[in-house]
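Step one of this worksheet: look at the structure below.
Note that this complex is displayed minus one protein chain, with the remaining chains in position.
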Amino acid sequence: MNPERQRILGIFGLLVMVVGITAALNPDFLGAYNLGNILRWTALFGVLSLGAALVIMTGGIDLSLGSMAGLAGALLPWLLRVHGWPAWAAMMLLLAGCALLGLLHGVLVTRLRLAPFVVTLCGLLIYRGAARTITSEQVIGYGVEHEQLRLLATGSVFGIPAPLLLLVGVALLTHLFLARSVAGRWLLATGRNPAAARLCGVPTNSMITLAYVLCAMLAGLGGMLFSLDLNSVTPAQFGQSYELYAIAAAVLGGCSLRGGEGTVLGVLIGTAVIRVLYNATNLLGIPTQLEFAIIGGVILLGVTADELLRRLRQSRSAL
Amino acid sequence: MNPERQRILGIFGLLVMVVGITAALNPDFLGAYNLGNILRWTALFGVLSLGAALVIMTGGIDLSLGSMAGLAGALLPWLLRVHGWPAWAAMMLLLAGCALLGLLHGVLVTRLRLAPFVVTLCGLLIYRGAARTITSEQVIGYGVEHEQLRLLATGSVFGIPAPLLLLVGVALLTHLFLARSVAGRWLLATGRNPAAARLCGVPTNSMITLAYVLCAMLAGLGGMLFSLDLNSVTPAQFGQSYELYAIAAAVLGGCSLRGGEGTVLGVLIGTAVIRVLYNATNLLGIPTQLEFAIIGGVILLGVTADELLRRLRQSRSAL
Amino acid sequence: GDGSSSEITVGFVSNGVDPFWTIAGAGAAEGAREFSVKAISRFPNEGIADQQRIVEDLIAMGVKGIAISPIDPVNQRGFLDATAQRCALITQDSDAVGSKRICYVGMDNYSAGRMCGALVREALPQGGEVMIFIGRIEQENARRRRQGAIDEILGRSHDPDRFDPPGQALTAGPFTIIDTRTDGFDKARAKANVEDALARHAELDAVVGLFAYNVPACMEALRGAGKLGVIKVIGFDEAEECLAGIAAGTVVGTVVQNPFEYGRQSVRILAGLARGDRSVLPKDNILSVPARVIRKAEVDDFRKQVRAHLEAGR
Partner (left out) sequence: MNGPALLNLRGVARSFGAVQALKPLDLEVHAGEVHAIVGENGAGKSTLLKLVAGVLRPDAGVISIHGQTQRFSGPKAARRAGIALLPQEVEVPENMTAADCIALGREKRGGWWRQRRAEVAEAQRVLALVHAQFAADTPVEQLSIGARQQLLLARALAEDAKLLVLDEPTSALSAREAEQLMLLVESLRARGAGILFISHRLPEVLRLADRVTVLRDGERVAEFARATCSAAGLVAAMVGRNLPAPQTRALAQHDTLLQVRGLRTAAHAAHSVDFDMKRGEIVALSGLVGSGRTEILRSVFGADMSRAGNVAINGVTIVPGSPLHSTRAGFAFVPEDRRADGIFDGFSVENNLGMSSVQSSAGAWWRSPARERQNAQRVAADAGIAATRLAVAAETLSGGNQQKVMLARWLTKSPTLLLLDEPTRGIDVAARAEIHALLLRLAAAGTSVLFASSEMEEVLHLADRVLVLHEGRLAGTLERADLNEERLLALATGAHAA
């Protein structure tokens, strides 16, 4: 079996295990209401994780993602309610703005050869400051006029949460891009061996830049969805440390920080594992202070078991 | 000039610039009280940054550093006051415990080939949970009985803050280790090209493990010093996101996340830059919400200028 | 530093970043105008270390006085006393009893918590199952606020130092407090916590949100589950959605503090002290700025007042 499939299967196994155990201990877990919630949260975080994964595939990292999501999420209600913009215009503007910031990251990383970690860490600080300054630290919600728009995040179609539909769309596009498009192939080649890719005539700089742009746009989209869902945005905190969750989901789902590896499906399952774990600790009534420890412990045990199983299989097949 | 020196000079230039501008705008900046504070904070964070740098030099990353510092910092007063341990025993025990956890990270990374990001992210979650659970979420301080011990962090010798003396000691040892010892050379070689190092007979696994152990011990030491300095530890929060500062300082100071690069001096200057920036934004009366943005912006401008200057010099010397 | 060395500067330091503090900052700015001093408001974003650093920096800048909301009053005592040596130090929002602070401006979180608990009893005359949501419980004001609410709901005696660790159900009479869930200031977690509580406890009767953002989080989760208006929401602080909810009848009521006055009064006292006028000090060195309960009847007036305060801060 190819190693990509194996990785996906491994993390899927972990997901099934956590779901199975939680369902056995608490039947509420499989209730429609709870499943709907899990799917909605997975969808919201999944958008961010896909963005993080794209950058990781080029061998980079984007720490600014949480702040970027916070910026877009805080400016959307601000544009709508303080400045009375129409929803479509505000969303377009914010997506375009995020793309521009992503472009800047890409240019700094590729043209000036600055370390992605430094560039995007500065981004993390700057965008957080920007969100706080622009909104004067005011908590903003959507009020009642924008119930329609909020359905993007809170609505559902035939019982399927709307953000899940969005995620499926985004994920399909990303998958097609990576697996079928010329640019996607170039992006992965760039991540694995930039020098060789460049020799092959791959526009490596453009590919890396593209990844940062896409990641920033996905972060912006995710941030807007989050803020629509929560209906109340505190600029100083909204989206804080989401970059960690996103990167963790991507890495858990099979992206190597060395670049050139990763699948969309893996990243989605990785996101789901983290969301289900959060949900499970709550549903099993594990004290909040232990929650973190449980989540960390389960992930660690999961990847360890996966690795040990893989070795066992390999040593079997080798003999 | 060799590239290492150039890097150090570049970041040192940034430090001088920030210090110069701040001192020009606000003369209080160079007052003894303020300089003492900056040095103390730099020393406290510097211990963590050196730990982060060691792991980064092997091509890994340690995200658990902040939680590790939090755990040690929370358990020290807990052991002293709740369980009445003598100070030296408590500190030894905690350092040994940290070393053990570092060993575990190292073993998982080298033997099981798990991604350092995943292993230490799980560490981040688990140790935070552990600190909260063990102390039952109680905020804890040193009371009055341990004034002596607290001098380790708050005292000063001939006007030099005690933690600075500690940092100088740790930094000298680390520098000797990296520049003069066989193991230090092996550690850098492992980060540079693990496959080649292994074929040269370098015990690469042990070197990587050693880096995690040292990092964990430095994190533990740093955490204890922080908690002695602050005299109040909130288990859920203490040390949170310090790993980001530590890694940022290391990268800013010339460590590449690809491994095999970095100097002790660079890391210390990197730490100082970040601390001075925090201090400067306050002293110049920049509104809190802009603080982050300013710090991010200055770092970004600094590294960009450094890079551009380097290019200019290169193109000059080529002619 | 703007050069005029004769100008008196005072510092106003919060315990975190929150809209609550924005209003307090507005009050401080208003106070600065009123009593012709310069006020620097600082909001530490990263806990105790950050707060301590900010205070040190303010001292380095030569402020004449600092009003602080200590995060951990007990253990920060040494630090507060050291600060009091260098400038006039008063506490606001959260007191540090026994320290060398000159006076305290604020309310008693335990009593405010009890007011919140009273709203719960009022909403559920037959009793029922209640859950509490809060950002963090280790910090002094949060702990006392939660304890006040719990003690009032369970009809216990007045004891601000009592502490019920979370993670176990508390029952007394017709009331059961199932659990307290914390979210570490993550809004998404705040909402997910409520959703998970709904999934687990179908028979829940009321939810209490003790930090400002917990109330909108509760409302959104209930709306998503179609239970808004069925399960009672009791709030704390004046998040906009919370006030709108009270007006619409989906939130029972909320307990509000008066952060604007914290800011204004702190600056007034510090300005007086800097000018050597000790008459500004309140009796017993405690200036009580009481909390208020806002129900549907008071909500409109209150919203106007908040808006006015914010305008004043600009």
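Chains here go by letter, A, B and C, matching the order in which they are written, and residues are numbered from 1 within each.
Basically, a residue touches a chain if its C-beta (ideal position, glycine included) is under 8 Å from a C-beta of that chain, and two chains touch if they have at least 3 such contacts.
Owing to the predicted nature of the structure, the values given are computational and were not obtained by experimental measurement.
Asks: Checking the contacts here: which visible chains does the omitted one touch?
Replies: A, B
Asks: Looking at A:Ile56, A:Val170 or A:Ala189, which makes contact with the chain not pictured?
Replies: A:Ala189
Asks: Please pick, from B:Trp186, B:Tyr212, B:Phe226 or B:Tyr278, the residue that touches the omitted chain in the full complex.
Replies: Missing-chain contact among the listed residues: B:Trp186.
Asks: In the full complex, which bits of subunit B touch the chain not displayed? Write them out.
Replies: Residues 180-183, 185-186, 188-189, 192-193, 195-203, 260-261, 317-318 of subunit B touch the chain absent from view.
Asks: Which subunit A residues would touch the chain omitted from the figure, given the whole complex?
Replies: 176, 180-183, 185-186, 188-193, 195-203, 260-261, 318
To be clear about the criterion, only the chains that are shown with their structure count from here on.
Asks: Using direct touches as single steps, what is the fewest number of steps from subunit A over to subunit B?
Replies: 1
Asks: As a test of understanding: of all chains, whose mean C-alpha position lies farthest from that of subunit B?
Replies: C
Asks: Approximately how many whole Å separate the CA-defined centres of subunit A and subunit C?
Replies: 33
Asks: Give me the residues of subunit B that touch two or more other chains.
Replies: In subunit B, 136-137, 235-236, 241, 289, 292 touch at least two other chains.
Asks: Hunt down the residues of subunit C that sit against at least two other chains at once, touch-wise.
Replies: Correct list: 17, 43, 45, 166, 182.
Asks: In their complex, what parts of subunit C are in touch with subunit A?
Replies: Counting only subunit C, the residues touching subunit A are 17-19, 22, 43, 45, 166-167, 179-182, 185-189, 191-193, 195-200, 202, 212-213, 216-217, 219-220, 223-225, 239-241, 244, 310.
Asks: Going by the contact rule at the top, pick out the subunit A residues touching subunit B in the complex.
Replies: My answer: residues 61, 63, 108, 112-115, 117-119, 121-126, 128-130, 132-133, 136-137, 235-236, 241, 244, 247-248, 251-252, 256-257, 287, 289-297, 299-300, 303-304, 307-308.
Asks: What part of subunit C is in contact with subunit B in the complex they form?
Replies: Residue positions touching the partner: 1, 17, 40-43, 45-49, 52-54, 56-62, 71-72, 74-76, 78-79, 136-140, 165-166, 182, 184.
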